[in-house]
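Below is one structure; the comments refer to it alone.
Now for subunit A:
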Amino acid sequence: MTDAAQGLVLDAVRAGYGDTVVLEGVSLTLAPAATLAVLGRNGVGKTTLLATIMGQTTLRGGSIRLDGREISSLPPYRRARLGIGFVPQEREIFRSLTVEENLDVASRPGRWTLERVYDFFPSLSERRRNRGNQLSGGEQQMLAIGRALMGNPSLMLMDEPLEGLAPVIVEAVLRGLDRLKREDDLALVLVEQHARIALEFTADAMVLDRGVVVYAGPSQPLLKEPDRLARLMGVARAH
Partner candidate 1 sequence: MTGAATPPALETRGLCKSFGALTVASRIDFRLARGARQALIGPNGAGKTSFVNLVTGVLKPSDGRILLDAADITPLSQAQRVKRGIVRTFQITTLFRGLSVLENVTLAVSERLGSGGDIHRAAGSRRHIIDEAYALLERLALHDEALRPVKELAYGRQRLVEIAVALGLAPKVLLLDEPAAGVPSSESGTIVETIERLPADIALLIIEHDMDLVFRLARRITVLVAGQILVEGTPQEIAADARVRQVYLGERAHA
Partner candidate 2 sequence: MAAVAERVVAGAADTFARRHRLRWYEALPWAAAIAGYFAFPDYLALGAQILATIVFALSVDLVLGYGGIVTLGQAAFFGTGAYTAGLLAAHGFGAPVLGLVIAAAAAALVGLVSGVIVLRTHGLTQLMMTLMVAVMLSAVANKANTITGGADGLQGMVVQPVFGLFRFGLYGNTAYFYCLAVLFLCWLAMRRIVHSPFGRSLTGIRENEARMHAIGSPVFVRRLVAYTISAAMAGISGALVAQTTQFVATDALGFERSGNVLIMLLLGGIGQLYGAFIGVPLYMIAQDRFAAIDPVYWYFWIGLLLVLMVMFARGGVLGIVDRIGALIRRRQ
């Protein structure tokens, strides 16, 4: 399906926090510029998957390769510098930094610059002098995405970017993501509770249950079979 030397490859990854093992043998392959939705109920390991790729969990087994290079023993900052951008669930904006500083501390040379991010999210440009703790939820989300882009990643990990946003803002963020998909050639892993939105947005999907992959394949079939999706996600129960 893909050239294993390129993109992200996880092989039988076991990982968790301290004593707890959350992921139990997760494998996935993501080609450059591909899009993947990661679905599943709360607590099945979606966030842990992203944190593991980023290097913030305890890896107990398996390997993580980025463009053919084993990165599983690298600290998070090295992974970020190799081209992984991270948009965490709680956004985790640096509160005491201004919008511009939030972007600046993450910047590395490349196609994404302050100007391009401001062009992408004009409302951030208006608030460039405001501190992180003075932003609305939507602005924080845009800033979190913009901050990840400033690192000029080849792979973006996004953890529930629509969580807790008002519908209007959800639309604005989605428009931004659509544009990102069209205009940039980065690969995208999207963790979402809103399964349908995520499936419409991505080519491939993966459903996790209790740290195990229960579905890996194209997104479209799941979108067409809501019952199957509901079953996979454990929202409905198999009778």
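In the analysis below, contacts are C-beta pairs under 8 Å (C-beta built on N, C-alpha and C of every residue); 3 or more make two chains touch, one makes a residue touch a chain; residues count from 1.
Regarding selection, all candidates are chains of the complex that A comes from, given by their letters.
Quick caveat: nothing in here was measured; it's all calculated off a predicted structure.
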Within this complex, subunit A touches, out of 1 or 2, candidate 1
Give every residue of subunit A touching candidate 1 within the complex, in rising order.
-> 16, 19-22, 24, 41-44, 89, 160, 163-164, 167, 170-171, 174, 192-198, 200, 209-212, 226, 229-230, 233-237
